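As you look at this complex, bear in mind that one protein chain is not there, while each of the others sits in place.
In this document, chain identifiers A and B correspond to the written order of the chains, with residue numbering beginning at 1 in each.
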Amino acid sequence: MAATDIVRPMALSTQDKAAALAGVPLFAGISAESMERLAAVAGEQEFAAGQFIVRQGQVGTGLYVVLSGSVKVLRGSDVIARLGKGEFFGELSVIDQQPRNASVEAAESTSVLALASWDLLALLESDPQLSLNMIKGLVMRVRQAGEKLGH
Amino acid sequence: MAELDQRPFPPGDYPVVVVGSGPGGLQTSYFLKRLGIEHAVISADPSPGGMFRHFPFFQRLLSWTKPYAPVPRDDRWYQWYDWNSLLADEPGARAIMPTLMDGTSSFPSRPEMEANLAAFVEQAGLAVRYDCRWEATRRDGERFVLSTPDGEYRCQAAIFAVGIAEPYLPDTPGFELVSHYVDTRAAATYAGKRLFIVGKENSGFELATGLLQWAQRIVLASPRPAKLSVNTHSLLGVRARYVLPFEDQNLGGGVFILNASIERIERAPGGFRVHCIRSENGAELSVEADEVIAATGFKCPLRDLPDLGVAVFGRSGLPAMTNYYESATVPGIYFAGTIGQGVAGMKKYGLPANSGAVHGARYNARTMVHHLARTHFGVELPRPEVKPDALVDLLLSEATRAPELWNQKSYLARAFSLDSGSGIRDEGVVPLAQFVDEEGPAAVAIAVETDDLGDIHPALYVREVGRPAVETLLASNPLHDFRSVENRAQLTSLLSGATAGAVR
Partner (left out) sequence: MAMTAQELVDMLSSLTLFADLTRPQLEQVAHKMTEESFPVGQRILRQGFTGTGFYVILDGEVAVKIDGEERARLAKGDFFGEMSILLGEPPVADIVTTRQLHVLHLGGPDLEGFLRDHPQVMYRMLKAVALRLRNASRWRS
């Protein structure tokens, strides 16, 4: 099945979404306004095991946060990382507008929250806490990448 | 005129020339003398004291000298309680400051400090050629030549302890119209005035505090929000003594503390108009004032040293230096006193050392002179042997009480080498950044550090041959006595490997 970057309307109510988002470290400490806006613009998507969520080489149009289940990050056919509930992916392409540097595949039945790049950029601009959380997330990945490199 | 000049140090050739007779110059001269290194001291001033001959303007220092301390005054440990006396080995020249204070405050007055420095010159048997201004510098082969109206001084090494003493005014339009902190007049002359103070460092708040009862309104402005020392857990920021203007502002009593950059200052009827831009929102604000005082700091009066190749940096024009206060670009040119704050060190958690104050600079002067003595004059400093079973107690004792470590946290450390040939040797007090970065024999060093939560604790640095130093933080103690069973056990285990080679 082809990967989809199309956000389907969510089954969850805005309130339910806000509750699901509250536990995600990326959104920790962001303002109530940001959270409300996020819940309004973000959409939920379901993937079956083995389905691609993003494909390496494509230009990214969104950021994804795992709400339930887990995903595999693939470079070619190598699994370079596994991400679970609360973790995010797809941010690099949004920030630098470059093609995706890895593919992401659902490892099991997985539900993700999808945030379109323009919505993410607008939120990053309006809420410094979100930017700070994002930088921290990226910095941690840089360090993990470095550690893998060193070993 | 045939008047006989009885001043010491006539122009001529000296191994070392020290310029300046403030605390930095005097302390440097003292240590040179102790090591028997011949030198001349010249000063543009007519008497000792440097900046303390005139400042602080409101006549009360910011550095404590506690007359009643838990240790005797002739003890080395007392230096932690007395930040204003210069260091000496001779009993008569030590801890002079507390003997000259009138009991009003544990912060000496300016005249008391000036007397303290004059007494030190007397007691330590120092000599200075006063009224002899260093005017120009040049090289002559291997030597430096310092010109003065009295004649030329030639030397192998020159040490400049000239302070950060030259008023600094920003190059923003209109600053040429206003007065600097140094030009502040008697407080009563500000009665009923609308005062605008540019700068929110201690000098600005010193004026605001002193003029609080005189001025009808005081505005303090600079781009950065003021920090308070009680919040930074250090001497960084506005000191507790000057907090009164904050309270006044919070109550709406006529003090306004603004975060704003000054765009320009112009004359207005009866005074000045200061055009500002608020840092928070970029909004324009113009404030009328009868008086504007620039408490914008000072720069180094280094004269023509940059032409000689001395690299300088920053708005204060501080020289770029090594960890031993030698010019990074012109070997043989050294600095002492407040200029030493140009050597940042590790600045853990952003906390600076106290090199800009007497209680830090006096130890820096010693590490600098010892380095100069070793490298320029082949002086061998004593490196007493330490018994292996005494090392742990010695390290914890130093961490608990050593004034060098407490006054210069994360900056100066007490080091011991663990060379397999010569056993454990006391290397004295060393710059920590130098110790952890230089190649050398196996060694350990102990420092005292403050973290971001204000916790004060010892830190041990272990350096093995050919490997970078490893940091280990030791446990603190509510009463700052680090000689605990826990720390002893941890040190013993940390050192067991490191000292094995040295003790065989």
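We take it that contacts are C-beta pairs under 8 Å (C-beta built on N, C-alpha and C of every residue); 3 or more make two chains touch, one makes a residue touch a chain.
Bear in mind that the values here come from a model prediction, so they are computed numbers and not experimental data.
Novice: With touch defined as in the header, list the contact partners of the absent chain among those displayed.
Specialist: In the entire complex, chains touched by the missing one are A, B.
Novice: Tell me which of B:Q123, B:S147 or B:T322 is the one touching the absent chain.
Specialist: Checking the options B:Q123, B:S147 or B:T322, the one contacting the hidden chain is B:T322.
Novice: Given that one chain is not shown, which residue among B:T28, B:N202, B:T338 or B:S410 touches it?
Specialist: The one listed residue touching the chain not shown is B:S410.
Novice: For the chain left out of this view, which of B:D75, B:D451 or B:E464 touches it?
Specialist: B:D451
Novice: Against the chain that's been left off, what residues of subunit A make contact? List them.
Specialist: 75-76, 78, 80, 91-92, 95-96, 98, 101-102, 124-125, 128-129, 131-132, 134-136, 138-143, 145-150
Novice: Which residue numbers on subunit B touch the omitted chain?
Specialist: Residues 170-172, 222-224, 259-261, 263, 277-279, 282, 306, 311-315, 317-318, 320-323, 328-329, 342, 344, 346-351, 410, 433, 436-437, 449, 451-452, 468-471, 473 of subunit B touch the chain absent from view.
Here is the rule we use: only the chains that are shown with their structure count from here on.
Novice: Any idea how many Å lie between the Cα centroids of subunit A and subunit B?
Specialist: Whole-Å distance between the two chain centres: 51.
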